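One chain of protein is taken out of this complex; the other chains stay put.
Chain lettering (A, B and C) follows the sequence in which the chains are written, and residue indices restart at 1 in each chain.
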Amino acid sequence: MSWKKLSNSQIAWRVAQDIQDGAYVNLGIGFPEMVAKFQPAGRHITYHTENGVLGFGRAPEPGEEDWDLINAGKKAITLEPGASFFHHTDSFAMVRGGHLDLAVLGAYQVSQNGDLANWRVGSKGVPAVGGAMDLVHGAKRVAVMTDHITKDGKPKLVERCTFPLTGVKCVTRVYTSLAVIDVTSAGFVLREKKPDISMDELQDLTGGKLHVDGAVGDLDVPRIEE
Amino acid sequence: MSWKKLSNSQIAWRVAQDIQDGAYVNLGIGFPEMVAKFQPAGRHITYHTENGVLGFGRAPEPGEEDWDLINAGKKAITLEPGASFFHHTDSFAMVRGGHLDLAVLGAYQVSQNGDLANWRVGSKGVPAVGGAMDLVHGAKRVAVMTDHITKDGKPKLVERCTFPLTGVKCVTRVYTSLAVIDVTSAGFVLREKKPDISMDELQDLTGGKLHVDGAVGDLDVPRIEE
Amino acid sequence: MDKTLSSLEDAVASISDGDVVMIGGFGGSGAPIEMIHALIDRFEATGSPKDLTVINNNAGNGKIGIAAMIDKGMVAKMVCSFPRSSDPRAFTDRYLAGEIDLELVPQGTLAERIRAGGSGIPAFFTPSSYGTELAEGKQIQEFDGKPYVMERWLKADVALVKGHLGDKFGNLTYRMAARNFNPLMCMAADRTISQVSQIVPLGGIEPEAVVTPGIFVDSVVEVPNPRQEEEMVRNGEAYA
Partner (left out) sequence: MDKTLSSLEDAVASISDGDVVMIGGFGGSGAPIEMIHALIDRFEATGSPKDLTVINNNAGNGKIGIAAMIDKGMVAKMVCSFPRSSDPRAFTDRYLAGEIDLELVPQGTLAERIRAGGSGIPAFFTPSSYGTELAEGKQIQEFDGKPYVMERWLKADVALVKGHLGDKFGNLTYRMAARNFNPLMCMAADRTISQVSQIVPLGGIEPEAVVTPGIFVDSVVEVPNPRQEEEMVRNGEAYA
């Protein structure tokens, strides 16, 4: 095994490169929030958070928090000029109504027909879904960012999800620690892979067939200080 | 025929007496709008208009109109202190959602099961419905004010409406030029009648059976300068 | 990101033949009259756009605005609740001659259908119109013993709305009762174009005072001191 996985920061960097100037974007709680840090210079991107803010910016300095001004992860945020507040149904109208250009979510599993499982791993404990089942519907592109494999080496890109589903046929692109893969009506289509991993090795780590349709680019990501 | 009908102003006066302090009321376009003129002193009543204003007042003086500030009849209005503006779905949420205490509407016909016909008289011409089909649903009380009979002497309170319906089983009380009548599961129940008309005469002018359930009051209304 | 346009001509340039066009306003209040007239100018110059389906609470008044669009023959169909006005001649004549289609929708249902279109809600149930001819052919379902009519969302290719203040991100406010259908239509169209009385710098509208967040708006054009349709009708003005 000569290949090396991208770090979470590096995956976030790669996601950020695909977000166009002027886009409206919802970054899921946790890992996807890192994408905002890598927004390329010169692009204006408006971030939406489902509790009712459009146009928020960085976290405030410690001690400067205003707890009426939080994101969906209940972290304190600040506002950028031109921001707006609205109530929850207007916020989810933005989500469900197709007004977001992109939603970026984490995943336990993504199936080759675009099903996503990201809200619970079994039937035990306290279930909690939040906005995940809404965010997978409506955004023009629904992207997932995830490690390519689980901690014990099992594929997270699968033929069929075994964990409880968040949504059916909803994911359009997956950014992993090894590859960029589109989910199409034909299944997984490989767009980019790390140069240090072979096609066969990558296929072995993927639960569904990896199709190739056109050139496969190199997934080249700069080193990022964690 | 010794009886005399109430004028429209007098019917409006009678309707106004039943509106309690603190009520939220929608007065239909036209004849029902007259009710506001007879609001008893000492009662605070908030008027709703379905194009998105709560708490409007009298018409402005001629020449003082602001045509961004109109009612559902497209007449210029003024605001009372504590007024608010909102968009059309919030406005009809107030209507449909049961937040209005009273809607007052005109009628071509009211049937003894509470059906209302008030939006068109046949299938000719250009149909126009506006908010009538919404206003008949949701308000805690839906009152109709109308002449008791048509210009050619036919009953407007009928067994079954022959004109196109606005709503089914929606009217709770009818204020006419001769009587005040509740519409109950038993049909028309007479609450008040003009003292100068006999029960038999009134029944002859009414298309459905007039039930009596308890005392029938005198419909005494002061003279009003037109 | 700058959504401002410098001319009304640019604002209406992308509307195509056959488009479904939502036009804000209730009567003259909140009607984007200058944009409508720019659209008429384009039609006069180029013959397009025509065969439009126009969604508005009303169907024009006098000889200006939507009534003038109808007079020019740009409108194939109106979707509205109240196709009457102080001077409804333009629509009435064409309708009675069978030259224009009408989909009549109760006012609250019209508003809710537009909001549903903007909110990803394909259908909903309402008590309004149950038992009337406007419910004919529609799915009926009982909830808690009461019958309701199923209504579908309403969407458009383009919405033309009138705001009061706007900024370059497309955030909008409205003046008094001119709000009416405008914020809803912003949500329900592929492209929303707003005329505003004033374009203010970012932050010129308080975040809590924004009525329509910019995500719902694609273009903003400034029309200072916009005309009031009602006054124009009362003056007997015509947009010839």
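The rule is short, and it goes like this: contacts are C-beta pairs under 8 Å (C-beta built on N, C-alpha and C of every residue); 3 or more make two chains touch, one makes a residue touch a chain.
What you are looking at is a predicted structure, and each value in this text was computed from that prediction instead of being measured.
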Touched by the hidden chain, which of the shown chains? A, B, C
Touching the hidden chain in the complete assembly: which of A:9, A:46 or A:91 does that? A:91
In the full complex, which of C:24, C:62, C:131 or C:207 touches the chain missing from this view? C:207
Per the touch definition above, residue among B:13, B:31, B:67 or B:92 touching the missing chain: B:92
For chain C, residues touching the missing partner are 112, 116, 119-127, 141, 143-144, 146, 148, 152, 173-176, 179, 207-209, 211
When the complex is taken as a whole, what residues of chain B touch the one chain not shown? 21-22, 24, 44, 46, 48, 54-55, 79, 81-86, 89-90, 92-100, 137-138
For review purposes, identify every residue of chain A that touches the missing chain, sorted by number. 49-53, 66-70, 74, 85-89, 91-92, 95-96, 115, 125-134, 137-138, 164-168
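Definition applied: only the chains that are shown with their structure count from here on.
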Pick one for the touching-chains graph, please: line, ring, star, complete, other. line
Take the average of all CA coordinates in chain A, do the same for chain C, and state the distance between these two points in whole angstrom. 36
Distance from chain B to chain A - Cα centre to Cα centre, in angstrom: 56
Here the gap between chain B and chain C, centre to centre from mean Cα coordinates and rounded to Å, is 30
Can you list every residue of chain A that touches 2 or more other chains, as numbers and ranges? none
Multi-chain contacts in chain C: which residues touch at least two other chains? 115
